[in-house]
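Take this structure, written in structure tokens, and hold onto it; I'll ask about it next.
The complex appears here without one of its protein chains, the remainder shown in place.
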Amino acid sequence: MKLRDLVVIRLGVIINLVIGQVVAALLLPLFLDAVGTILVAALVGPWAAITVGLVSQVLNAVLSGNFSWLPFGVIQVIIALYAWLAARVGAFRRPWTAAPAGLVLGVIAGSTAAPIAYHLFGGATAGGVMAVTTALRAVGMPLELAVRISSVSTDMLDKTVAFVMVSLILRALPNQLRARFPAHA
Amino acid sequence: MSVIRLERAVFRYAGRPEPALTVERLDVARGELVAVTGPIGSGCSTLLLVASGYAPSITGGTLEGERRIEARRPALVFATPWTQLTGIAHTVLAEVAFGPASDGLPREQVLAAAHAALERLGAHHLASRDPALLSGGELQRVVVAAALAQQPDLLVLDDPAAELDPEAADRLYDLLGDLAREGRTVLVATPDVARAAHVATRALVLERGRIVADGVPASVLSETDVARIARAAGCPGPLPLDVAALVARVAEAG
Partner (left out) sequence: MIGYVAGRSWLHRAHPYTPLALAAAVLLLSFAFHTPVPVWLMVAAALIMALATGTIREVLGPALLLATPTWLVLLVLHGLLGEPPKAPFGPFLLSEPGVARALVLGGRIGAIVIAFLAALATVSPARLVDGMTARGIPFGPIFLLVSTLTFLPRTRERAARILEAQQARGLRIGGSPLARFRALVPLVLPLVLGALAEVDEQVLALETRGATSGVRRTPLDPPADPAGQRVLRLGLVVVVVVAWAARLTNRI
């Protein structure tokens, strides 16, 4: 892997890990922990983005101490590939094409996360998702369905915002910077 | 023998049609200490990158004309030390040793080179510190030491004293002078004309991407405050560039 790719991948991972801090300061019901992955998918390509996703998953575990969530790394691969495809068809050129693309990813990612959350963790995963799951379960919904609904709904919002954010970032790139990323026409 | 030769060289950055650098002919010989100066945006940094071979290979862009560089892996130092850290070294010693270690040299040699480089920068007391916790000035010295540890034939520095206090800056430029006398070729871009003039054997002045003056520092670099005062006072010939030189000139004049 070229040195430049490594540096951009590192940037992507750091973005993934730091934006959570911004989101928390704004008290938003989001994670936005894949903005780096999506950005690198658009700027460089699928392999770099997959690397961003997997490394982020590992480092998140190292920083938070919660290594049990490593199996969710599979989702990062899906996000990376989808974002790359979305970039290739030009979804990021306008925020209002990016948003529905993000929504669809939210459904896909949330649906993939759900069986992992259900089978490996019995529905107990990240805070907000857990709360929704518990509430739905308490009103009698079967657990598997509750997990699926809470997972998908939180992810739909999260990925929509993430895709819009990346679209805005790409549009804001100065020409000179844009020229340094040939993958991003 | 030229260490660097540029002929009819035109460099453009990607995404910008106008040339960032146009050099008809530039020859830099071994052991020269060349000070490069000019207003912001005049192409000093670009000249350093082109002269060391890292533009366009790392920076992107296009280079026309001819270029020949007779130096193995020129060492580069910028003004912002924290972007130059490898990030995988948890001690200053490991950071400085990264260059020689990357050449696969035996461990003793790597450590010896690193220790020696730190000594020359007066930074040996920092050897076991964590680079992430150093001040800007300390870090700048570490970064120069890291470049030095590679025993480079060609050392290229872009405003290396930006983070340093005056005393440390003086020592750094003195060190550059020593390095040039040892046979290394040094290119340093700096707005600090007075300090550079002290030790440089040659000065280039750039304006809008072109070399507009090239010669002995005293005759070329005339923009220090002292020089302006001296010129206004009608001082003939090569202008004194700092206070010491002015005092000497006044004493001469009787």
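As written, the chains take the letters A and B, and residue 1 is the first residue of each chain.
Note that in this section a contact is a pair of C-beta atoms (placed from the backbone, for glycine too) under 8 Å apart; a residue touches a chain by one contact, two chains touch by 3 or more.
Predicted model only: the values in this text are computed from it and were never measured.
Screening B:Ala75, B:Ala196, B:Ile211 or B:Leu239 against the full complex identifies B:Ala75 as the residue touching the chain left out. For the chain missing from the display, the contacting residue among B:Pro39, B:Gly87, B:Pro166 or B:Gly215 is B:Gly87, taking the whole complex into account. What chain A contributes to its contact with the hidden chain is residues 1, 3-4, 6-11, 13-15, 17-19, 21-23, 25-28, 32, 35, 39, 51, 55, 58-59, 61-68, 70-71, 120-124, 127, 130, 133-134, 137-138, 143, 161, 165, 168-169, 172-174, 177, 180.
Residues 49, 54, 58-60, 73-76, 78, 80, 82-91, 93-94, 97-107, 110-111, 132, 146-147, 150 are the ones on chain B that touch the missing chain.
Everything below uses one rule, namely that only the chains that are shown with their structure count from here on.
The touching residues of chain B, when paired with chain A in their complex, are 13-16, 58, 60, 87. Residue ranges of chain A in contact with chain B, taken from their complex: 4, 10, 175-176, 178-180.
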